[in-house]
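One structure is given below, represented as structure tokens, and several questions about it will come after.
Omission of a single protein chain aside, the complex is shown with its protein chains in their original locations.
Entry: chain A
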Amino acid sequence: MSFQKTLTRRMLSLDFLDDVRRMNKRQLYYQVLNFGMIVSSALMIWKGLMVVTGSESPIVVVLSGSMEPAFHRGDLLFLTNRVEDPIRVGEIVVFRIEGREIPIVHRVLKIHEKENGDIKFLTKGDNNAVDDRGLYKQGQHWLEKKDVVGRARGFVPYIGIVTILMNDYPKFKYAVLFLLGLFVLVHRE
């Protein structure tokens, strides 16, 4: 009986949890809080960027090669969406088509502008042969300001490849997040 006990105890020993097993309630709560603080800080930075830039998605990753040679798949773009900046022909805008979730990064080709500032504009990817009317909603021929997520103000090449990998292999994403979370929860500062 005691041999069985020692054998099972050794099999179940999870040494990396030793620190956690010695903690009292307050210390355990502090570990969870630490994890929460890290997540909250990341969240606050993201929301802060949203407020400062005025765009609901201040950082986006280029997913297709339709803007080569300017932007390649995997580039990271920084966007702003200030009301004071008018959209002009030749600018690169990131927009969302109604009913579709994924934003598109293309260049503005034509603009119709009313006196009160309302605009309708047409876009086309630099590397595409035709304009984007084929991508717009059925019956829609122009985009409006409300479809715009932001204007590209700066970019960092290649870094976004990680995001593309995470989206293509969601199991990889969950595994990384799970391991990171576990590490923060178990490690004492």
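Odds and ends about this structure:
Note that a contact is a pair of C-beta atoms (placed from the backbone, for glycine too) under 8 Å apart; a residue touches a chain by one contact, two chains touch by 3 or more; residues count from 1.
Here, contacts and distances are computed from a predicted model.
Missing chain, UniProt protein name: "Signal peptidase complex subunit 2", from among "cysteine desulfurase", "Flowering locus T", "Signal peptidase complex subunit 2" or "F264 bisphosphatase".
Residue-wise, the contact with the chain that is not shown comes from A:M44, picked out of A:M44, A:V89, A:L109 or A:L182. The set of chain A residues touching the chain not shown comprises 1, 4-5, 8-9, 12, 18-19, 21-22, 26, 29-30, 33, 36-37, 39-41, 43-44, 47-48, 50-51, 56, 188-189.
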